[in-house]
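Every protein chain but one is kept in place in this view of the complex.
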Amino acid sequence: MAMQISDSAMLATSGAKARARAAALENIRTEPAAVRIAIITLAVSFLTIFVVLPLVLVFAQAFSKGFMAYVTALAEPEALAAIKLTLLVAAISVTLNLVFGLVAAWAVAKFEFSGKTFLITLIDLPFSVSPVISGLVFVLLFGAQGYFGGWLRDHDIQILFAVPGIALATTFVTFPFVARALIPLMQEQGTQEEEAAISLGASGLRTFFRVTLPNIKWGLLYGVLLCNARAMGEFGAVSVVSGHIRGETNTMPLLVEILYDEYQFVAAFAIASLLAMLALITLVAKTILERRLDGGEDRDH
Amino acid sequence: MSAIAARRRTLPGFGLTMGLTLTWLSVIILIPLAGLFLKSLELSLEQFWAILSSRRTLNALRISFGLAFGAACVNLVMGSIIVWALVRYRFPGRRIFDAIVDVPFALPTAVAGVALTALFAEKGWLGAPLAALGIKVAFTPLGIFVAMIFIGIPFVVRTVQPVLQDLDPEIEEAAGSLGASRWQTMIRVILPSLAPALLTGLALAFARAVGEYGSVIFIAGNLPNVSEIAPLLIVIRLSEFRYADATAIAAVMLVVSFIVIFAVNRLQRWAQHRDAER
Partner (left out) sequence: MTIEVRKLVKTFGSFKALDGVDLKVDSGELLALLGPSGSGKTTLLRIVAGLDWPDAGEVLINGEDALTHGARERHVGFVFQHYALFRHMSVFENVAFGLRVQPRAIRKDETTIRARVKELLDLVQLDWLADRYPNQLSGGQRQRIALARALAIEPRILLLDEPFGALDAKVRKELRKWLRSLHHEINVTSIFVTHDQEEALEVANRVVVMDKGRIEQIGSPDDVYETPATAFVHGFIGESIELPVQVADGVVRLGERPLPLKAEGLASGASKLFVRRHDMLVGPAGSGAFEGAVQHVRNFGPVQRAEVALSGGETIEIDAPRDRELRAGDTVGLEPRRYRIFAG
């Protein structure tokens, strides 16, 4: 007994240091402090240089000649026309993709059929097509030398270099957003609640509006938000089909390019700052929505 | 098979929604894309080849694909480091940096383009110190590279992050208790577990960078054969009404996109199969 006590007392003194060192070093799932700090520093500096700085620079440049210059730049008729056009185009393409997204998600998520994965791949296609090509395909269809070019000219319908063309190209580019936000969510929720509603005598549409829609409202909002951000910010595709007619077919991103090329930096960055603001608001809302979706709070009414 | 499927369709609206989906998909996506391929089929093989083998086209494709691949590799490495820091460590501002990763995704490309250009221009915040070191970024191929890195970051981070989060802590403990050093655990256990996600992220970042237009053209300088990317060459050919040239280049890029999509699908299936039933 006495042996044991002295034994452990000795351990407590001589082993204490070695033991503390082992405990500190030997958390099996982490790295030494130096490595940890190096990794964090690397990650943070990379994100700061490549992401934070450009963002800060947009606002710094926009306000570089003072607040009045900023406001004046935005009040230019050209700027106002671009803002109006951007809102109009976004409204058209978001509405179209919202309806399509709901319809497609219902078909894909609530039913089993062969070729489903392939269909999802097709819906995803615009994600991996260069924006320039997204514009080009409509030029090939509706341009003067395009497949429908002659017919359109005969009937005096303007698609390219006009709002319909810009809206079409934007719809193409933002096609997957709503559907892709809804499909996994609706697949996860299954069909039981809808089946219960149908078995209780509800009609299909009623079931959709009373049961499905409340369950997916946050997911739907998420999709619409991302869709809208991309629709307002699209540059490449719109650039190809717009024709750059000043005050008529210039969206905000196109105007940024024109002003920048004309060395009107304050004006260019003023418009850019509006778009950056849109991106930041979208991100904040997205983060909040993601927390809601992850928390499974999608069902509170 | 179809009989069973039909019986399982207890909910209404399959015919209607499926019909609408396919119609809309065809009108907006499939017919326009098919138009592009039809157009490129109008070219004879010799014409097609003549367009693609012209020095300017070849250089544009080489610049786009080469730099995009390089940028995707940088994204793979830096993206992994960022994911590791975000998932495994706690540091002040972690949540903000986590949200910031999505900025390149949400920021309109034209805005990114002018901002990066101003940042790396000779008198810019970063351009000036780099110029002092003799490094010129804006209006050189290096500028294209920087823009492509910017645009690709979220793709690697967002594909790898959830996989690392879900990685079973026991496999690291198992490796450690079998005597593996932290480095050995990293190389032999964690890295292979993340491999499908890493490769998927690489492919997505590459696909995005190859097609990228808005954020690149401002900073690129757009010198034919030196800093002219393939999407820009398409736009230039279009403005010259050389539709055949534009179509041929676009067809090549589309085919590469399809190959990447196919590869990503296979990768996902591989990962699902390997990680099934644990």
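Note that the chains take the letters A and B in the order they are written out, and that residue 1 is the start of every chain.
One rule holds for everything that comes next: a residue touches a chain if its C-beta (ideal position, glycine included) is under 8 Å from a C-beta of that chain, and two chains touch if they have at least 3 such contacts.
Note that the structure is predicted; figures quoted are calculated from it, not measured.
Although one chain is not drawn, the whole complex shows that of B:Pro92, B:Gly134 or B:Gly179 it is B:Gly179 that touches it. Although one chain is not drawn, the whole complex shows that of B:Glu42, B:Asp168 or B:Glu240 it is B:Asp168 that touches it. Of the listed positions B:Gly19, B:Gly93, B:Pro129 or B:Pro192, the one in contact with the omitted chain in the full complex is B:Pro192. In the full complex, the hidden chain is touched by subunit A at residues 8, 11, 15, 18-19, 21-23, 25-26, 28. The chain not shown here touches subunit B at positions 168, 170-171, 173-181, 184, 188-189, 192-193, 195, 273-278.
The rule we apply is simple: only the chains that are shown with their structure count from here on.
Averaged C-alpha coordinates give centres for subunit A and subunit B that are 15 Å from one another. Note for the complex: subunit A touches subunit B at residues 28-31, 36, 39-40, 42-44, 46-47, 49-55, 57-58, 61, 100, 103-104, 106-108, 110-114, 117, 119, 121-126, 128-133, 136-141, 143, 145-147, 168, 171-172, 175, 191, 194-195, 198, 204, 207-208, 226, 229, 232-236, 239-240, 252-254, 256-257, 260, 265, 268-269, 272, 275-276, 278-280, 282-284, 286-287. For subunit B in complex with subunit A, the residues that touch the partner chain are 1, 5, 8-14, 17-18, 20-21, 24-25, 28-33, 35-36, 38-39, 78, 81-82, 84-86, 88-89, 91, 93, 97, 99-104, 106-116, 118-119, 124-126, 146, 149-150, 153, 169, 172-173, 176-177, 182, 207-208, 210-214, 218, 231-232, 234-235, 238, 241, 243, 246-247, 250, 253-254, 257, 260-261, 265.
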